[in-house]
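Quick one: the structure is below, questions incoming.
The complex appears here without one of its protein chains, the remainder shown in place.
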Amino acid sequence: MSAQAETPFPPGALEREAETADTRRRWLLSLPAIAIIVCAAAGPLLVMVIYSFLTPGDYGNVKWEFSLEGWMNTIVQRDIFDDTLIWADAHLSIFWRSFSLSLITTILTLIIGVPTAWFVATQPPGRREFWLFLVTVPFWTNLLVRTIAIQELIRSEGVINLVLLKIGIIDEPLQMMFTDFAIGFGMTYVYLPLMVLPVYAAVDKLDFRLVEAAHDLYASRWTAFRRVILPLIKPGIIAGSILVFVPCLGAYVTPRVLGGGKNLMFGNLIELQFGAGRNWPLGAALSLMLMAAVMVALIFYVRITSREKADG
Amino acid sequence: MAETTTPTPTETAAPALTAPRREPRGYSVRSLPGFAVIAIFTFFALYAPILILVTYSFNAGTSLAIWEGFSLRWYYQAAANEAVQDAAIRSLYLAFCAATIATVAATMAALATTRTRRFPGKTMIYALINQPLMIPEIVTAVALLIVFAAIKVWTGHTSMIYLIAAHTAFCVPFAYLPIRARLETMDNTLETAAQDLYASRWLTFRRVTLPLMWPGIVAGLMLAFVISLDDVVITEFVKSAGQETIPTYMLGQLRRVVTPEVNAISTVILMAGVILVALFFRLTSRRR
């Protein structure tokens, strides 16, 4: 409750003292969130850090013998036929697949989600939350039955093909099931609220007099959007993009079900190591690498944006 | 509400200071070309699978995709199946607890980490809060299994508290980011004004900051709720005997045969949610 302004303090000691007090208050305020995450997410993950340096157990789990195999095998592996050391190209190509899927999903949710959030946020005040709720209602149902319903839409004799055939856009049914299109469509569906809600939170606050002013200064609608609106709702767009892109990297249930599971996602690869593959150290090392990469990118982003603000 | 605040300083902020001229324009600045069309298409696309899902809950056959006539058999079956009802109630209870706790914690953290100079540890807090997003669920799940199992053996206590803790933790970033996004579009002007008028910190928060950030909190809460409701992998690894939720119940069915029973349950949850929230909006809008 102490997030209020830094009222101008006289320079010197008093200021430093106030700053320390402010820092302490901010840490205290963040404490509940940090405590929960340390207890039930980040803390237990230390177990994984330790496991990544151990030897795989015979039937899953680990043996308490130090080994760097787990980390090494993320990048190079022994060829199973002639024992030469080769690049683990399977890991790289699987990572690349997950990365591009995340990128495409993020772009698609942006294209669809921003206008939807805009639409919701420009409704009369009393009704906005209701529309927002309508966005999340479909997600009260179960993920798996929802995915089966999506497949029902896109099968050869599904609703989409029937409609397209009827209006004569296509002559014979499109094969959409188990294609990249199906994955993209389904992922966009599943991740849409993660984009709409944060963007809504930003658009809802937009001061439309600024947009009017831009128009008064003869800005075209496009220019006004690009130069006025976009910078103002940027925090929402960034938050949404993080919420879509980052979890997408490790997702595997949805791409697996919708894509027919012929190709592994990075999440599947890791899951395989903890399951039938029985190589927990490799699984731990792969996931820690993923986390490190994402974390570096995020910290980099925070540094950049806070510098921007300092400059502004 | 917040019409009098100035936005975050950008190069475009300056025109706000000029007096607005009212020239008749052929359009409203609130509508952007094509946006409404995309939005309506989105709502249509969002509900198309749900329509199918609800339809098949009335299927007379055992399939989720082969229509064999209208019947209420799956509703009767679900009504007779205590296990699936327990799972549904447990899912909702879990999502409610996790989303509420996570949103409160995330709101506090967002207040602490936005609209401020850089302070020691700010980046660290940010990274820590977002950590649950960054790792595939299976890894958190296995790590939690090992740690929580040790605690369960040690204390002999196996209640829902473990599931609530696990769910709350991964819900925090989903609540935090929308709230933070909202706060970043606000500045301190109004709060400063309130304090200049001798409002206490608490009063300022309750009467100024909280109403301003409310849409962000609602968005965060809704997100956290559906994220928790849908979680399967972490729940599968953390649950103890008898702690089935709807997603883990479904996961178990995946290899055998999936019947419309879960469609029926989903439809009931859906309807209950819609009615509850419609009532809520009805009541609150009257008060306004």
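In this document, chain identifiers A and B correspond to the written order of the chains, with residue numbering beginning at 1 in each.
Everything below uses one rule, namely that contacts are C-beta pairs under 8 Å (C-beta built on N, C-alpha and C of every residue); 3 or more make two chains touch, one makes a residue touch a chain.
Here is the rule we use: contacts and distances are computed from a predicted model.
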{"item": "Record-based protein name (UniProt) of the chain missing from this complex, from \"Cytochrome c biogenesis protein\", \"Acyl-CoA dehydrogenase\", \"Putrescine-binding periplasmic protein\" or \"Carbon-phosphorus lyase complex subunit PhnI\"", "value": "\"Putrescine-binding periplasmic protein\""}
{"item": "Omitted chain's touching partners, listed by label", "value": "A, B"}
{"item": "Selected residue (touches chain absent from view) among B:35, B:74, B:126 or B:249", "value": "B:249"}
{"item": "Touching residue (missing chain; options A:43, A:231 or A:277)", "value": "A:277"}
{"item": "Residues in chain A touching the chain absent from view", "value": "56, 58-61, 77, 80-81, 89-90, 93-94, 148, 155-157, 177-178, 256-257, 259-264, 268-269, 272-279"}
{"item": "Contact set of chain B toward the excluded chain (per top definition)", "value": "63-66, 81-83, 142, 145-146, 148-153, 158, 236-237, 239-244, 248-249, 251-258"}
